[in-house]
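For this depiction, one protein chain was excluded, whereas all remaining protein chains were kept in their positions.
Showing chain A:
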């Protein structure tokens, strides 16, 4: 089972946190900090797996992570998951984000948190994997987007601010 999915940047700022087991808000924040601390001190190009921090269950759980440009994607899983399988799942998640946002970058995650959550919900539900097929996930996301659009037609649509705000930070996170 996947216990938690965390995305934070190189400075430890959380960009997405999704817990599939209940923790108090305080503990969740501590887990994010602890995980960042564990993952960020590791060299590049070493193993992508390590034992989980104490707060999230110690050696019973593994942290499986990938580091893309400015972001860490960390999945905390128990022993019932295949390590390499989860590594692929992270890749599928990132590639899906990349297709949905067209060259996804950290800012997209910040300004479209709800959408990121929705895409994740198409893949993982209650800690178990729902769907691994990228085109299926994208189809669902597109369908939702269309629905959203038709509903908000009457509302004032506003230009996307992020790129104008700080263009410098638009670093794509994947190069597929």
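Here is the rule we use: contacts are C-beta pairs under 8 Å (C-beta built on N, C-alpha and C of every residue); 3 or more make two chains touch, one makes a residue touch a chain; residues count from 1.
One rule holds in what follows: contacts and distances are computed from a predicted model.
Among the names given as "N-acetyltransferase domain-containing protein", "AP-2 complex subunit alpha", "UPK3A protein" or "Protein YIPF", UniProt records the absent chain under the name "AP-2 complex subunit alpha".
Residue-level contact of chain A with the missing chain is found at 14-18, 20, 22, 25, 29, 42-43, 45-51, 59-60, 80, 82-85, 87-89, 91-92, 99-102, 108, 110-115, 117-118, 121, 125-136, 138, 140-145, 147-149, 151-152, 155-162, 165.
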